[in-house]
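Just passing along the structure, written as structure tokens.
Every protein chain except one is present and positioned as in the full complex.
Order as written gives the chain letters A, B and C; numbering starts at 1 within each chain.
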Amino acid sequence: MYYAIFGSLMALTATTVAVAFVNLGALNFPVALAIAILKATLVILFFMHVKYSSQLTKLICGTAFFFLIILFGLTLTDYLSRGWFVAPGGTAGAGTQLTIGPAAPPAGEPGAEAGEGEAAPEP
Amino acid sequence: MADGLTAHAGPHGDGQAHHPDLQHHFQTLGQQQEAATLGMWIFLVTEVMFFGGLLMAYLLYRVWYPEAWVEGSLELNIVLGATNTVVLIGSSLTMALGVRAAQTGAQKATVGWLLLTMALGLTFLVIKFFEYREKWELNHIPGPNFTFEGPLAPQMQIFFSLYFGLTGLHALHMIIGFTLLSVIAWMAHRGRFTPEWYTPVELSGLYWHFVDIVWIFLFPLLYLVDRTH
Amino acid sequence: MTTTVLPRVNYLNVKYGVASWLLTKDHKRIGLMYLVLVAVAFLLGGIFAAGVRIELTTPQGDFVSADTYNRLFTMHGVTMVFFVLIPAVPAILGNFALPLMIGAKDVAFPKINLLSWYILVIGFVFTVAAMLFGGVDTGWTFYTPYSSLASNSNVMLTGIGIFIAGFSSILTGLNFMVTIHRMRAPGMTWFRLPLFVWAIYATALVQILATPVIAITVGMLALERGLGFGFFDPRLGGDPVLFQHLFWFYSHPAVYIMILPPMGAISEVIACFSRKSVFGYSFVAFSSLSIAVFGFLVWAHHLFVSGISPYSAMVFSFLSFAVAIPSAVKVFNWTATMYRGAIWWQAPMMWVFGFLGLFLIGGLTGLFLASLGLDVHLHDTYFVVAHFHYIMVGGAIMGFFAGLHFWWPKMTGRMYSNSMATLSALLVFVGFNLTFFPQFILGYLGMPRRYHVYSEEFQVLNVLSSAGASILAVGYILLASYLFYSLVKGKPAGANPWRATGLEWTTQSPPLPENFEETPIVTEAPYQYSKREVNVG
Partner (left out) sequence: MLSGIPLFPEQASNFAPEVDNLYFFVTAVTAFVALLVVVLVIIFAVKYRDRTGEKVGAPIHGSVSLELAWTIIPFLVTMVIFAWATVVFFHMVRAPDQALEIYSTGKQWMWRFQHIDGQSEINELHVPVGRPVKVTFTSEDVLHSLYFPAFRVKADAIPGRYSSLWFTATKTGEYHLFCAEYCGTDHSGMIGKVVVMEPNDYQAWLSGGGGLSMAARGEQLFQQLGCVSCHLTDGSGRGPSLAGKYGAQEILANGVAVAIDDTYVRESILTPQMKLVAGYQPLMPTFQGLVNEEGLMSLIEYIKSLPSAGQPAAATQPSAATQPAPPPNPAPAGGGSQ
């Protein structure tokens, strides 16, 4: 059984690497995270035997992630709603999106050096 | 967990009926094992929260500076990262097999699997070392000497601070795990474990898997932000 | 001399010599070792507090320089929070009483227990070293970017000390949690556990889940300060407020590490000296757990004016009001416990009376600070200082002393002077109120905290406060004196001087090294005072 789990983990690793090269827009991050959670779940359930362990062990596992989510979630209530207020009548502030924008600057050549020369301040 | 590991040091058994590894304040060996396992799980909970602080910072700055994150992730070597993922998951497999061997009393197999696990762990650390060295040469270590060409340099420094914070903390855990396993392997070699009492093997297994899980998250979070460019 | 009446073999005299203490794995001895360490830290923190109060008797900064003053209040805070309040009740009373109360021979991991003590000592040594090399001036809150970029005091060394001390707290919590799960005597079901044990369990939950976050946060601060990493650095686009989020994610729940175990001790003492079972046992037990869990949801009420989103502030304000409820439930239940009791005015009960009064004020003034509109005015003023001292000293320390006086005969086998203890409780109560009540008024008047020099109109109240502090000091010195005296001349207490229920009172005082002659078997709920004659021992 351990080998089967290992095989699945390998397959999921290959998937997550492959998916990273596919532009899914806003979905890239959730997909990568979902695969990581799936992999972690496999390790926890089978390699760490939680599937066959007591309710208490399961509860403890759950507790860890529950409080981690409290840490993230409640902190993000601050960061994600900061933009709401400054916009006069605005709805979505700058911080409200969690996804990677599809229009991220191209790799390697952000054109900054060129920009530096062209638009340098001329006092 | 240390108590589980060094339990042999204090066999206070007052009667022959007691298992030599039963500590005086426990009623039964089962109670002792359950306590040790529970302790380890609770310890792992604290470990989750320990990484939680850094991950919270990661999450915030990823939301704030998505472009820097994409660029930062492209700076990392995906081949080495993926290799390390495979190596570490492999070491989890060998660790699980090692625990199984200890459970069934296969002493030699136990030692073998543990040594293999350690070897894979060492491989991981060596690869990590080369990655770090490359960053060192590129002056990508955050601090006064940090250099990065481009307009996102300040945010890139945050990215690399988190990269080194997270992977450094993870590597530290690997080193601790490696040390732990070398003790366990030595104990296994000396025939300290039986199918009734192999708690130390089991506990270090839990720890090792936890370290593996951390990497399972770190790999996509750091290396795979967005490779479509 | 009456010492001969003490039990011939007990955990205190079974072995002699320094090594027998420093290498002990006995939870009772470790508890006493924590008591010594905490007493030293309390003295140190008290000296810093005295410096602060002397300076503040005049509006001018004429006693010490501004830098010295800043170091004084910082070191007062650091010492009192991390080396007195956090270890005091869980590690002293918890270590001593918990295994006895559940009928165990020891905690689950005795070696880790000893290790926790050493870790705390090492952390303390680092912190004291930081103080000796010139101190630290960031405030105990270590807010960035002052702590990471501006301060030129010993932030690193103190940070290392706190980082290390954190692991002591984590391991203690881990140990207690496993002990409660796995070491209960036969028949000791969850709902037969004394309420102190419930409180310790809830505390352990907080220690385990919150402490790692402060450890990593201090670690991040150290990397930023020492190596120039960027986590909170605004020059790189980092957010200093993130530090505050992470810091308070620990430090708010940490308040519950300080206050929950004393609450548990209060439940024990109130039941014993009212000769009644605690009113609403399960409500009190679950209120401990819900305080522990809700305590994780309120941290940003320290950040209402720190630049967080107003909507987030609203959420946290709501949750902060919610956490007030279980604390209120406890107070009402304690009061109801006294109704139609047979109240025996002994020293521990005197400390309970003091606790009730002070904790009530501390808790209720929390409502002011949870209120958004009021907090804008009150934040970072002396109102806050007064509020948290009412909770941490009026609540946690008074509750700790209630528990200490309750279990002292069990710990040492000897009785202290009841009248001296009553006097001391009275002095502390009066001195405390005189010290800190004026600070509520100062706060509403707008005097900011951490001020070395202040405006003249605040002087009268500050002088009152300093006067109260000297009464408080007399109360503490008196307490230390009669407790020391009792060690030598105290009358032997017997197994159960209070005629209390609970397993710890069924064994001799001081207990055997292994606690019980044979593992007790529990057959009924706790606090059966009204049901039967209690064994006098």
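Please note the rule applied: contacts are C-beta pairs under 8 Å (C-beta built on N, C-alpha and C of every residue); 3 or more make two chains touch, one makes a residue touch a chain.
Everything numeric in this text was worked out from a predicted model, so none of it was measured.
Residue in contact with the omitted chain (choice from C:F279, C:F388, C:W408 or C:Y482): C:F279. Of the options C:W21, C:F321, C:F437 or C:Y485, the residue whose C-beta touches the omitted chain is C:F321.
Checked against the full complex, the one of C:K15, C:K111, C:R192 or C:R450 touching the unshown chain is C:R450.
Note on the undisplayed chain: of the listed residues C:L149, C:M420, C:V474 or C:V522, the one touching it is C:L149. Contact between chain B and the unshown chain involves residues 65-67, 151-152, 154-155, 229. Mapped onto chain C, the interface with the missing chain covers residues 61, 66-67, 70, 137-139, 141, 143, 145-146, 149-151, 234-235, 237, 239-241, 274-277, 279-283, 304-307, 310, 313-314, 317-318, 321-322, 324-325, 328-329, 331-333, 335-336, 338-346, 353, 356-357, 360-361, 364-365, 367-368, 370-377, 379-381, 441, 444-446, 448-457, 460-461, 499, 529-531.
Methods note: only the chains that are shown with their structure count from here on.
Chain contact topology: the protein chains form a complete graph, every chain touching every other one. C-beta contact counts were set side by side for B-C and A-C; B-C has more. Between chain A and chain B the centroid-to-centroid distance comes to 21 Å (mean Cα coordinates, whole Å).
The centroid of the Cα atoms in chain B and the matching centroid in chain C are 34 Å apart.
Per-chain Cα centroids separate chain A from chain C by 39 Å.
Multi-chain contact residues of chain A (touching two or more other chains): 56, 63, 67, 71, 75, 79-80.
For chain B, residues that reach two or more other chains under the stated contact definition are 38, 42, 45, 49, 52-53, 56, 60, 64. Only residues 37-38, 41-42, 44-45, 48-49, 52-53, 55-56, 59-60, 63-64, 66-67, 69-71, 74, 78, 82, 85-86, 89-90, 92-93, 95-97, 100, 149-152, 205-206, 209-210, 212-213, 216-217, 219-221, 223-229 of chain B touch chain A when the two sit together in their complex.
The part of chain C that touches chain B in the complex is made up of residues 104-112, 115, 170, 174-175, 177-178, 181-183, 208-213, 215-217, 220, 223-224, 227-231, 233, 235-239, 242, 245-246, 249, 514, 519. The touching residues of chain C, counted against chain A in their complex, run 181, 209, 213, 241-242, 245, 249, 296-297, 299-300, 303, 308-312, 315-316.
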